[in-house]
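Got a structure for you, written out below as structure tokens; questions coming shortly.
One chain of protein is taken out of this complex; the other chains stay put.
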Amino acid sequence: MNNNILEMKQIEIQFPGVKALDKVDFSLKAGEVHSLLGENGAGKSTLIKCLTGVNKMDAGAIILDGQEIRPQDPGHAMTLGISTVFQEVNLCPNLSVAENIFVGRQPMKYHQINWREINRRAEELLSGFGLKIDVTRPLSYYSTAIQQMVSIARAVDVKAKILILDEPTSSLDTGEVQLLFRVMRELKAEGMGIIFITHFLDQVYEISDRMTILRNGHLVGTYGISELSRVELVTMMIGKDFSQMFELERAEASPDANIALEAEHLGVPGKVEDFSLKIREGELVGFAGLLGSGRTETAEMLFGAVPSSRGSMKLEGHDVKINTPGDALNNRMAFCPEDRKRDGIISDLSIRENIILALQARRGFMKPLTRAEQQELADRYIKLLGIATPDAEKKIGELSGGNQQKVILARWMATQPAILILDEPTRGIDIGAKAEIQKLMLQMCEEGSSVIFISSELDEIIRCSGTVVVMRDRKKVAELAGSECTQQKILEIIAGAA
Amino acid sequence: MKNSKILGAVMAEVLLLLVCLVIRPDFFSISYQPTTGMLYGNIIDILNRSSEITIIAMGMTLIIALGGTDLSVGALVAVSGAVALKLLRWDVLEYNTPGDYTVCNFFWVLVLPLVVCTLMGLFNGFLVAKGGMQPIIATLILMVCGRGVAQILTDGKQFTTGYAPFKVIGQGSFLWLPVPIIITVIVVAFMAWFTRRTAFGTFVEAVGINRSASRLSGINAAMIIFIAFAVTGLLSGVSGLIYSSRIMSNDSNNAGLNYEMDAILAVVIGGTSMTGGKFSLAGTVVGSILIRTIVTLVYYFGIVSEATMAFKALIIAVVIVLQSEPVRNYLSKRRAKKS
Partner (left out) sequence: MKNILRRLSNPMYIMIYATVGIFLAIYAAGAAAYGDRGFLTLRTFVNMFIDNAYYGISAVGMTMVLITGGIDLSVGAVASLTGMFIAYGTAILHLHPAVCILAALVMGVGLGLLMGWVIEYLNVPPFITTLTGMFLARGVCSLISRESINIQHSMIDALAGWKIYFMHTVNGKWVKVKPIAFINFNVILFIVMIIIGTYILQRTRFGRNIYAVGGNEQSARLMGLPVARTKILVYGFNGLCSVLAGISYALYVKSGWNLSLQGAELDVITCAVIGGTLLTGGVGSMIGTLFGVLLKSIIPALITFNGHLLSWWGKIATGALLLMFICIQRIVVSYSGRKRAE
């Protein structure tokens, strides 16, 4: 009964300070579509990168067609028969569509590249995807959706044994998704094994045969598609935490507290639709919703990273216009971004410098904090947040994820913000650090700050928030308070059952 | 340990001087010349002659730390000299008769070249920070047409002047030392203060390492870039004044020729990475002095004076290869194995 073409056994990958994958098993049969599910940081991408040789595994084995393999890099994986469409389009924007499909393996004629053949075959291939486009134009000329289709076309044309699709549908519209599914079904019928990663649950149920759920680097389980209901699936992804956590007081604001922030009809075209929100002083508002629901975009809009193009915003009753993060900073707002590495840490600077950065930015560079003041601030927050480091001069890049997150938190706490927006502050860090960060948020609320808390872990949202805003499809679809905030209810809204 | 990257340059410099000390100890002799009231000697000469590059490299360090380069500094040196000499020899243009007096106030002779160069630096900064252009290509524009501007200003003529106060800048002495050294010390001290005693240096490093994160921390990255280019323009102007005072003339074709290359080299040898990030002004000073030391040594040993360039290239190549990431990783791995 073992018709697995791929088996991954007891895969372990250790990143600095966090175990990205812990004894994960995964198998793929020929001629099946196997969905890989989990929130960001669950380990999906890491598992894929391990399979394609981008990340090296610390323990475990990969068996392809009965042979143990050790992919060195994506090129090597491709020659082994593993073809991948990565999450970000990884083609060359300057080359033509046709060439992107064939570069490196162009058909030749008289020792010359046969452009006619390339263009003809590309047209043929893409028309199989329902794309009737001019394949001689540069890739950058076309929308992300088309680029995505082109990169799928390249992966498919290689005729691999295994096709990995990492979030291929995030930029496709319904019609395009259907086309992709048709192609996937054809490939399946030909006996190819397909690993499909997506955060659209509808699509999982539509196309997959089996699904594997990961959470925090652990395997939750592998199920046939009919064995799990949608709510059960969401529960497994973001529901009750496995680890025992201590009790936390929810940060609910007293009804007579001042309104700290009032947003009315804000919006960014294509990212956030008509968003209104009121937050009181000392209140913690949780943003629940799946990846891609508009949580992060809303946070960036409020902070001016991607300024709102309409609506109005009031802070403590005053009208404000926030067009840049600098404006937000001057209005005592703070924002810990989701992608810590890309948008948070300044890796080569010391902990001290990272901590004082925002405060210093508000003061302007001509009014520097003295070295003693900096030292004092850094030491205070290192102690307060329990940052594990010998001293404040260690580079932030050398810390573990949890400690980096604490430093970013310290950076904003040092500005004594009225409004603190935290986007996934607890992702990818260990349980202990998680609990500490949750405690800190609540402490901030007690001291009178208002906190917006975004998380994929529903449990921690419910545990901390006085109000829960539920987002779906770039819209705020519900606002629940007090006793309404139950896991069941929120899950139903997210799953779209309501 | 903290400054391990500048170690390469320091060691190379020390090694060179040590070799020199062994072979020809008289290289280090310094004598006092009562007639000019100045100290003379090879060491003084190295410091003196490296001042133009050191001054420019102070600004270049900031730009490289931001992840850019400025190719226009050499052309700005020519522009600065042209403006100064035009002001000093206003009469030539007006009446076509020789003369050593100035029509302009000497104050303007000093200030206007700096203003013009700062404005050109701002132009670079504008193209980079607001126009979103790559620094290397944005500054290529002024590099190409800067010398043309210098020639237009002076009508393509090369003026000479004998105006004594102007001569002081490049050839005078103060406290027994050549004035360029004094100016360099002042500039280095100011830049050290500006980058390390204000938060400007930290902001430059933050933007150079991670522009997105810096922006989200509320830093106005465009403003930082703007200032860095303006400062570099200003310092090129200072360097141009020293250069033209040394020759008491303007030379639109050769003034500051290849200065951009030497300044960039000084910065990189000094341990600042061309991809941006942490920078070291001290390293840059050492780098600049190292470049000049090589030249002076080759001249001093005379025998192979034609080899200056090749010798320079070899030493630079060694320093840069030693500093390169793979080599450093390899060395630190070996060190870790040993212990």
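A and B label the chains in the order they appear, each numbered from 1.
By our rule, contacts are C-beta pairs under 8 Å (C-beta built on N, C-alpha and C of every residue); 3 or more make two chains touch, one makes a residue touch a chain.
All values derive from a computational prediction rather than experimental measurement.
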{"item": "Contact set of the excluded chain (shown chains only)", "value": "A, B"}
{"item": "Contact partner of the left-out chain, one of B:142, B:169, B:204 or B:221", "value": "B:142"}
{"item": "Residue of A:90, A:127, A:229 or A:309 touching the missing chain in the full complex", "value": "A:90"}
{"item": "Residue ranges of subunit A at the interface with the undisplayed chain", "value": "73-76, 78-79, 86, 90-96, 99, 103-104, 106, 108, 112-113, 134, 136-138, 140-144, 147, 154"}
{"item": "In subunit B, positions touching the absent partner", "value": "69, 71, 127, 131-134, 136-138, 140-149, 151-152, 155-156, 252, 257, 261, 264-265, 268, 274-275, 304, 306-314, 316-317, 320-321, 324-327"}
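Keep in mind that, in the parts below, only the chains that are shown with their structure count from here on.
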{"item": "For subunit A paired with subunit B, centre-to-centre distance based on mean C-alpha positions, whole Å", "value": "46"}
{"item": "Residues of subunit B defined as touching subunit A within the complex", "value": "197-200, 202-203, 205-206, 209-210, 212-220, 277-278"}
{"item": "Interface residues, subunit A side, partner subunit B - complex", "value": "303, 305, 324-326, 328-330, 335, 337, 342-349, 353, 356-358, 360-363, 365-366, 368-369, 411"}
